[in-house]
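For this depiction, one protein chain was excluded, whereas all remaining protein chains were kept in their positions.
Note that the chains take the letters A and B in the order they are written out, and that residue 1 is the start of every chain.
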Amino acid sequence: MIFDLFVFAGSGTEILSGLLMTLLTWASGTALSLALGLVVSVGLVFGSRALRMLLRGYVEVIRGTPFLVQLFILYFGGPYIGLTLDPVPAGVLGLAVYGAAYFAEIFRAGFLAIPSGQIEAASILGLTRGQVVRRVQFPQMMVVILPALINMVIILSKETTILSIITVPELTFVVKGIGTRTFAFVETLLALALGYWLLVEATSAFGKALEQRIASHLTR
Amino acid sequence: MGAIKVVIQNLPLLLQAAMMTFILSLVATAIGLVIGSLICILRHSKRRSLARAGAIYISFFRGVPLLVQLLLIYYFLPFIGIDVPSLVAAVAGLSLCTAAYLAEILRGGLLSIPVGQREAGEMLGLSKAQIWRRLLLPQAVRLMLPAIVSEVTLLLKASSLISVIGVAELTRTGQNIAASTYRPLEIYTAIGVIYLALNLLLAAGGGMMERRFGLVRQ
Partner (left out) sequence: MNNETTPVSLETPHFSINQGKDHATATPMVELRSVSKRFGDLAVVKSVDLSVRKSEVVCLIGPSGSGKSTLLRCMAFLEAYDEGEVLIEGELLGYRDDAKGQRHRISDRETARMRRNIGMVFQQFHLWPHMTALGNVMEALVLVRRQTREEARVVAARTLDKVGLAAKADSYPAQLSGGQQQRVAIARSLAMDPHIMLFDEPTSSLDPELVGEVLAVMKDLAAEGMTMIVVTHEMGFAAQVGDTVAFLDHGEIIARGSPTDIFRDQKHPRIRQFLQNYLDRNAFWS
């Protein structure tokens, strides 16, 4: 039972590139899913009956199935309907579609949380629909849903590890490779676990600070 | 259509795997509830070190991605000399992870139990352990039943990851069939539909449990 701590010596650049890939997929996946989620939520709240049903179907399917299965459908099944993607684009797209469904629900809850009286008051004052959304609903909504948004962003950071299964060279993939090469599975995985733990704790702390900042900014 | 034919041919295998996934999730939840209750008790302990330990457990198992946790357990157990089939390692991994989330859920329930109920128990001579076991935890579980059912559905989806450590559950079975039939799109879509169905089943079961065991709060 030998615990070899020097297993990482010489793999510095590899690990770094893996970390960068994790951050890249996380950032782009989050950005895309936030945008897509917002659009979907607008459709869910303001859209026609047909649109609402369609979007509701999308949200329920994505939220009701494992992310891994969705990735498999996209990456392995995609080519059969003409969508051949490299691992990284597939990973980012999969993350975006997955996250968007959850963000859509969060945004939707936010829209519904604003008392309707405020919307009516704004309309009577002459604001257009668009202005009401932008100036009245959106800012208040942001405060209410910020914790949920941050929580989901953290969840997405953890989901990036699943991308390793479709061979995206992010951190888990890289470290697993090192482990396989050196047969030092436990050391590498332990370090990996600690690394993610640190990342998540840091993001949580950052998120809490952000929440407090926004809250104080709006309660003046 | 050829697509439907492929799915129907492999349906028995898929449904068998689906049942395994379903039962596995329930078992992991049950074990997770026991561990989660213990962690909850730790968190409430008067002794700083115990409370800290509980908090660290929760932080670790919620912070580290489940995939990494599963891989760690899969390689760690043989490392310290414990040789178990991958299924056992998988259930252990899922249980430990869900325990952290359940501990937080139970904490929410515990906070809404008036402290006077514990005092009444103390006055009647019940020990701390008895108070936890018979008064506090049963109520917390009933109060938080919706959240617990929610957690089970999350666990059901997360169980797809144990395919990575070689357990022949629904996703892994799907991978095998997709590989042998060259029909990934159809098979994985079918798998998705089955997961959806399992979730519906869970929701229905959860609803039944809530009606039967849910607490009427005054």
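Observations, loosely collected:
Following the convention adopted for this analysis, contacts are C-beta pairs under 8 Å (C-beta built on N, C-alpha and C of every residue); 3 or more make two chains touch, one makes a residue touch a chain.
Everything quoted here is computed from the prediction, not taken from an experiment.
Checked against the hidden chain, the listed residues B:Pro138, B:Gly166 or B:Gly205 yield one contact partner: B:Pro138. Residues of subunit B that touch the chain left out of view are 114, 116-117, 119-128, 130, 134-135, 138-139, 142, 215-218.
Quick note on the criterion: only the chains that are shown with their structure count from here on.
Subunit A and subunit B, compared by their mean Cα positions, are separated by 22 Å. Contact residues of subunit B toward subunit A in the complex are 59-60, 62-69, 71-72, 75-76, 79-81, 153, 157-161, 163-164, 171, 174-175, 178, 184-186, 188-189, 191-192, 195-196, 199.
Listed in rising order, the residues of subunit A touching subunit B in the complex are 1, 60-61, 64-70, 72-73, 76-78, 80-81, 158-162, 164-165, 172, 176, 179, 185-186, 189-190, 192-193, 196-197, 200-201, 204.
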